[in-house]
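Every protein chain except one is present and positioned as in the full complex.
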Amino acid sequence: MDFSVLLQDIPTLLVVIIGVPAILAAYIVGGEFLVRRLPDKNRPQVRPWIWVGPALILVAGYLLLPAIGTIGQSFENNAGNWVGFNNYASQFADFPQGGAWVAIRNNVIFWLIFYTIFTLAFGLVLAVLFDRVRYESVVKSLIFMPMAISSVALGIIWIFMYQYSPTGESQVGTLNAIITFFHHDPVVWLQDQWPSDKFNLLNNLALIGAATWGITGFSMVILSAALKGIPGELLEAARVDGAGELTVFRRVIFPLMMPTIVVVGTTLVIFALKAFDVVYVMTGGNYNTDVLAFRMYEQLYTAGNSGHASAVAVILLIAVIPVLIFNLRQFRAVEARR
Amino acid sequence: MAAVTYDHVVKRYTADVTVVKDLNVDIKDKEFMVLVGPSGCGKSTALRMLAGLESITEGQIRIGDRVVNNVAAKDRDIAMVFQSYALYPHMSVYDNMAFPLQMQHMKKDEMDRRVKNASKILGLDPFLKRKPRALSGGQRQRVALGRAIVRSPKVFLLDEPLSNLDAKLRGQTRIELQKLHRELETTFIYVTHDQVEAMTMGDRIAIMNAGILQQVGTPGDVYDHPANLFVAGFIGTPTMNFVPVTTSDSTAKASGFEAKLPKSVPAGKGTLGFRPEALTDRQSADGSNLQMKVDVVERLGSDQYLYGQVGSDQVTARVDPRMKVAPGDTAQLGLDTRSIHLFDAESEVAFF
Partner (left out) sequence: MTVAAAAQPTTVAARFSPGWITQLLQRYMLHVVVIGLTVAWMLPTIGLLVSSFRPFALTKTSGWWTALSPLEFTLQNYTDVLDQSNLGQAFFNSFMVSVPATVIPVTIGAFAAYAFAWMKFPARNWIFLALVGLLAVPLQLTFVPVLSFYVNTLHWTTSNLENIGIPGLPWVPLWLAHAGYGLPFSIYLLANFFRALPSDLFESAEIDGAGTLTVFFRIILPLSVPALASLVIFQFLWVWNDLLVALIYVGGAPEVAPLTVNLADLTTSLGQGSNLLTSAAFFSMVVPLIVFLSLQRYFVRGILAGSVKG
């Protein structure tokens, strides 16, 4: 490898590492300097905007305005002419296999349900189990580790897990090796259309499984913290009241963890709806594994149709809106309790 | 070193939330003034307005001759000790005390001299390099005092500085604070909800309730001559006995006894107040004697308190600890009418 590239670019790296914070510091010091020149009365009116200004500009410039722009653009064609709902119509054309139907189905049914439930279930089971062993922190770290790696690397790891060789040849993919060991025919995990090509659950589940593997550590860590937050006296009280262990879990532990489960669940729903990397790396959206985020990317770059891409993005937004509203309500409820 | 004047000061948050109503107090130079009252009475707000942490809705606050309404907190030449001490957790004791001086861009050696001086006064020398979390509650409290001392301010503000200490330490610190006040010869304004602190430390006490100043006076004044029912009930433990009475000329008739009043009042209804120590097992010279049906006996060693019924009223008496009495007994008690108080039933203002 040409490490020389690295060496010759080190000055660049230094300029950036020193320059960027220097600019930011200069901004705030300079801003305060100007504020102090103002008359006493105006200072409290101007000062907050100096501090929130850059953040508001960036958020407005990169999130708020573009989001609004996209909504507008979803009603235009590439030339910028108004086309009404045409872009949406083409996304909703040819049910069930055409347009964006497959992507919508995969996102709002397969991913939303299975990704969320698998991750919560694994997270809960692991949190409860690990809580009972002394080497808890070690096993938790190991489960958590995939959180640190990129979804691209994660995708590669799972491509190798799902590798397929025709029946009779030696299987090099771990999963196929296991199922052929039990005398089952090897499965082409990422392409298999089981149970039917109109309802291909299996290969979608294969993708969802890979993503679940990566994110379970997240739900485990949070649920485990919630579990530890349950006061032991409550469990003892329940036991004294004559509850069996299963009842204690069902009637005491689980309800008390419910608020946390809901919070983790909503976060996971957002992740599920935004799923992109795994699909991009592992199947490229082929074999009916398309998702909205990937379709949007494809419409934009492969098809070069920004109107269609915008329409897909808006569909994605609509899918997220219930979660968004829920989050806002939760937030306001918490604020009200402050 | 300066006097402080509250001149018709009002603090209003919204049209119908007024937390300080028309406050007028003159605090003399070098005085130890205690603002006392139940929580929410506006005493802290009054202090924070003086500190410059809250704006003043109406009226004027003066430090010396200077009106400080529009002066920034840092320019008022005051120092404040907070209830939580507000020590910067990431700075050493030395840095905590030096911080206000650094803000004034003071020369290093002068700063050092002042911090060392304060730490000597407060006995903090061994802890200068420690972080606040490595100190006990009492030591932290002294650091907070030290941070105020180094500035040699004109006025010291203390906002419930003892309430985070345990009872024993609180007693000691009360004494230390009085010593400190004498040494520094500076105006102290001290806010507390604890009337014992107020009585033991204040040169004068200002008692507030519901945003209104009730009475200002020396501890002896407010104890012996409470201006109204609230002050009478707030100062002193156990609290003063209050008995509804009907007055005519110079007698007050309660449900279970009659008392001679030191001077004549208009006929009508009122509240008779007397402290437990005015109701004893000694017979009264003027015949204001009464019988108490004893419910509870509290023996404290030096004192003995009887709680019981006189007529239909609940009263407390402080009797000789050697008096033999048991719950259910009827005790013969005498009321010392020289130290009784009478309050108007309507306005609750004291006649005497």
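Just so it is clear, A and B label the chains in written order, and each chain counts residues from 1 on its own.
Everything that follows uses one rule, which is that a contact is a pair of C-beta atoms (placed from the backbone, for glycine too) under 8 Å apart; a residue touches a chain by one contact, two chains touch by 3 or more.
Please read all numbers here as calculations on a predicted model, not as lab measurements.
*Asks:* Using the definition of touch stated at the top, determine which of A:48, A:96, A:195 or A:255 touches the missing chain.
*Replies:* Candidates A:48, A:96, A:195 or A:255; residue touching the omitted chain: A:48.
*Asks:* Taking the entire complex into account, which one of A:109, A:149 or A:303 touches the absent chain?
*Replies:* A:149
*Asks:* Which residue from A:38, A:67 or A:93 sits in contact with the chain not drawn here?
*Replies:* A:67
*Asks:* Where does chain B touch the missing chain, residue by residue?
*Replies:* Looking at chain B, the ones touching the missing chain are residues 51-53, 73-75, 78-80, 82-86, 88-90, 99-100, 103-104, 147, 151.
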